[in-house]
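Removed: one protein chain of the complex. Kept in place: all other protein chains.
For reference, chains read A, B and C in written order, and residue numbers begin at 1 within each chain.
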Amino acid sequence: MKVKIKFFAMLRERAGAGEITKEIREGMTVGELWRVLRRDYPRLAPVEMRLLYAVNQDYVAADYVLKEQDEVVFVPPVSGG
Amino acid sequence: MKVKIKFFAMLRERAGAGEITKEIREGMTVGELWRVLRRDYPRLAPVEMRLLYAVNQDYVAADYVLKEQDEVVFVPPVSGG
Amino acid sequence: MFRVTRDAIDLQELVDFVTDPEAGAIVTFIGTTRNNNEGRRVIALDYEAYPEMAEKELTRLGEEAKKRWNIQRMAIVHRIGPVQITEPSVMIAVSAAHRADAFEACRFAIEEIKRSVPIWKKELFEGGEVWIGTQSGQPLNVNCSSSSSRSNSSTD
Partner (left out) sequence: MFRVTRDAIDLQELVDFVTDPEAGAIVTFIGTTRNNNEGRRVIALDYEAYPEMAEKELTRLGEEAKKRWNIQRMAIVHRIGPVQITEPSVMIAVSAAHRADAFEACRFAIEEIKRSVPIWKKELFEGGEVWIGTQSGQPLNVNCSSSSSRSNSSTD
């Protein structure tokens, strides 16, 4: 199944892309997807900051199980204001 | 000697005047002047609220001794804002 | 900028005045006329000031705020005369490098205005009018049978 992944801020710069579509196996959690992406994009690997996970514009826990067409965002430390 | 007295808000309405000049004896304090005014203006007599005293645009204590040409204001409870 | 005026107050003028390249935060307070107070239907407020002393006291409280907090600039404009429902009677703007100072100094300014600046408001309500007094004191009947000097206020 497919999910949409959006990158923002420092992750966008590191990934070299703002949005990708990725084929994943059924039952994968959002936390597992992040580990997969760090293999796909070696420049994400050194990112050790605390990330939050968002699916379909809501924060979720690392054990959220992804569904077809989910929009996934790995949220770096925010700094609005 | 003469002092200038300005009335504001409820005191202005009660005194029926915004500004008066008054001849007073040497050595009179601002607190004493208020007692004199309550005799001069009977409608000020029932005023029992806590007044502050200002002379030449600064708050002063009741025992401030008045000087020639002082500008005296009896300050009713303020309610700006 | 510490001013008493009969004219409508221009918020942008205050904000422009306090804007500063060293500031990361601007906090403003606007007091507006509320349509009710203590169960009375308020029609308008009518403000009166001892203008020379009011501006002197506003300047003094601005200097006090600069001593207490790390702020860049402050502006206060208080309107006098009639102020209709939803219209501003007072505006404060404070700039600071950091937001905590701007919030605290702005709050201090409005509390000090209500405590010590010689400005008074008369509330015009359905059925009468009343001078409002925030210091404690005996009621003072003025101009209408149901009126008295009150410690509450239809702006805040």
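General observations
As a working rule, a residue touches a chain if its C-beta (ideal position, glycine included) is under 8 Å from a C-beta of that chain, and two chains touch if they have at least 3 such contacts.
Just so we're clear, the structure is a prediction, and the values are computed from it rather than from any experiment.
In the entire assembly, the chain absent from the figure touches the shown chains A, C.
Checked against the full complex, the candidates C:24, C:81 or C:127 give a single residue touching the omitted chain, namely C:24.
Of the listed residues A:10, A:36 or A:65, the one in contact with the hidden chain in the full complex is A:10. Even with one chain removed from view, chain C keeps its contact list with that chain: residues 11-12, 15, 19-36, 85-86, 95-99, 102-103, 106-107, 110, 153-156.
On the side of chain A, the interface with the absent chain consists of residues 6, 8-10, 12-14, 46-50, 54, 57-59, 73, 75-81, using the contact rule stated above.
Here is the rule we use: only the chains that are shown with their structure count from here on.
No other two chains have as many C-beta pairs in contact as B-C.
Centroids built from CA atoms put chain C at 24 Å from chain B. Shown for chain A are the residues in touch with two or more other chains, of which there are none.
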